[in-house]
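Every protein chain of the complex appears in place save one, which is left out.
Letters A, B and C mark the chains as written, and numbering starts fresh at 1 in each.
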């Protein structure tokens, strides 16, 4: 039992934090948006050069051979900085899917080499970033199809989040596009990594609110010295503190694939979603009218929080998973960890 | 459309308020409890002399011929003072039930003359005040039975609320005890009057908390000058302000007997229950450790709030009624009042 | 306590309903916060309303109204929202400045401004807040310097809703050298006056809901001061009471939103957990509770009562209700919640997202809910000041 990152894990995470803190500031986001670029070329190259896209790919395939624990920590940072590029989805969902295919038609190697594969999974009617993708993994009746970009047509669906370039994808499934019989753990990975991003988003919203509250004066003192403002920030922080360990545990347990592990992912998704909701909501309140505007940076995180919350399953879906776990597995003080639960069958 | 008490109604309510404010102080409650008296003889005589037990009884039967609107206002005061005697249940439920019977076997007159009839209605497994009653109205398969006290045996069931003398009633239904085929609007009356009492309880808890917070000093000033304490009180007051008009409307509409009217009662029960819960909870918090003790008076209202909240149907029951109303009747801005809804059939 | 409409009230409702059915535009008007065209479309609607004498039904007939009581105002609002009529572009005028002018204005001011306001000829913006004065309105620093029969206005206003396209604004200004609540006056000024510069502030979704207003030696006649010189705080607090309390948020708004919410829920309930049903029921209950409370308040006001600190309980309740009901809707929409209503596949997404963004502002403006809770605790419950 060692519920902590190793030194190696810490080092990877710190390197990513530095890279993204430097290259993905709010000013960068605004510049990228003004330029209409889905991907910031310099940042994306640096991310690829660090090997992050292959973080979870086997070393034999040219990846780093790390796991969901490391990637969840990276995803939290991606949420914190508001990363527009599809690093998390590529590294955490597309790459494991491709790596699990009998015949990936060369796409795993291409992705590790810089190609982008977008995801049209069953939980979401739209595909994010489809226009900038080289290929798409698409769902057809639960089966997995791999389709190259020129073979689909796209209809843009405007999202509240300007960095979420959503599309309806029109395409024709054929025997030739079919590459797998199912999505495996993709939905769980997506939900977990969404949760990790939401924790980062929540923390960023709190940090921005705290900075504003220390600065903004009303009635002759900083608004952050008022108890009501303090408690808005503190309540959000409590939510974050009790969502983050759940995300970490879900990342560590996800490979088990058991109901207990899936319930942990669902718990992480709910807890992180609510933390991000509470934190962005309270941050808007602390910012006052400023928080409603395009001029203050907070809105980027408000939008991402809304978009990610349901992107890999709704709260209702996640509650259903937890209800199933509570109904069919025992509960008790000695059964905290999924590893303590007898594996069915 | 006149959503306000008339001058006459105001006068009745004020007279009751004066009577009970004088005769039912916390010191009176403690004295009565120490003496083990279910009924304070002097107070009960004064209540009877004012004609309150027959408030809703027809004038032809010797009652005041008033309605649920007046009685709901009286019930709010009863909740506010923590009245131990069964005025509300007698006047609001037992008397209308007896008045509606083809043959009340003389009990309506007896009740108006000072006898007590306790209620064993289907929503509650126990009968409050059965030991001090002269007769009991009891349920058997939905039918109404009137049983004299000597014909039942009682097993005391200890309640958190020391003034709620609850009993399991063992008795034998016979053709002779059967006096009616149903309870009519008794459950709605009970729930509405419970809600009215809960509004009074909520207001009393807030008032006690405010008095304490203005008095108690910490860090060199009254705790009521801290924003966090203020907001605990204010949040509870908001709940009260938006529960009370619902109770008033439910009282005025109850005679309609339609689904819209019953949903209003359910709404009143939920809103008042939550207001009382929030107010007593916040009042305990504002009182600090004091609020946990027997020595401070607050606990009488904490206990009554808990007991009354489910005494005439649970929140689940009330939500079911509201769901039925939302599902089967239209909703809209022009349909606020039950009178605006077409009467079915 | 009579919770039935009189035959006259029912007849009035029928009259409003018939007019609305005949006149409310079939398609939604374009936003008044995005383009001049949208703004003018809303002005045209205000003019049409005024032709039907529906501009502000509670005002006296000679000022463009119908002299109706508050119960009829509620009925009017119910029918207005039921008909899906456009949001009132002149709400700063008719709901805030109007009642204030009715109380504090001179006969000349009333005659000059109110009929044009009711007619939509003048659309009003409010200009209270400043960069350093939000919740702390007494921190206003913009000045009005008396110069003969004129004031010379200088300073900067922010969060002025409608100010991008509006005609007139009313704002708080202080005598140079005065402090806090003293020395302030409420002054009306045309937004196209020399020396006025407006800078739109984009809301997070791009709408220009607010503007900053820069005032550089703007000259206005002393006659355009509302209320006494130096009495701006008192006048302003009266307006704030209207804003928080009765007028700005008629219950019909929420009841109609709940009607749409129930419809949305019905379309999706098969795949939704029962807890969503309970949240829908709560929104339904809260909208009704708000309506009942306002009806009771209007009955009291008609009997000669006054609006007190309950304007603060109202404000907290409607702002929290508004957020909660939009949040349920977004949770029902799930992965489609992030879509704008104009996305090609938006389906029944409607304007829930838009309404949610608007609702986010509810606990902030017209005095933040934190300030309202202080007011309730101090003025309603008597707790000591902090």
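Just so it is clear, a contact is a pair of C-beta atoms (placed from the backbone, for glycine too) under 8 Å apart; a residue touches a chain by one contact, two chains touch by 3 or more.
These numbers come from a predicted model, not from an experiment.
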| item | value |
| --- | --- |
| Chains on display which the left-out chain touches in the complete complex | A, B, C |
| Selected from A:24, A:74 or A:271 as touching the chain missing from the view | A:271 |
| Given A:130, A:186, A:252 or A:307, the one touching the chain that is not displayed | A:252 |
| Missing-partner contacts on chain A, residue numbers | 1-6, 9, 69, 206, 210, 213-214, 221-222, 224-227, 229-231, 233-235, 237-238, 241-243, 245-246, 248-249, 251-253, 267, 270-271, 319, 322-323, 326, 331-340 |
| Contact footprint on chain B, counting only the chain that is left out | 123-126, 155-161, 164, 166, 168, 217-219, 223, 226, 228-229, 281, 284-285, 288-289, 291-295, 299, 302-303, 306-307, 309-311, 314-316, 319-320 |
| Interface with the undisplayed chain - residues on chain C | 273-275, 277-278 |
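Everything that follows uses one rule, which is that only the chains that are shown with their structure count from here on.
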| item | value |
| --- | --- |
| Chain whose Cα centroid lies nearest the overall Cα centroid | C |
| Geometric centre distance via CA averages, chain C-chain A, whole Å | 39 |
| Inter-centroid spacing, chain B versus chain A (mean Cα positions, whole Å) | 51 |
| Of all residues in chain A, the ones touching two or more other chains | 226, 228 |
| For chain C, residues contacting two or more additional chains | 370, 373 |
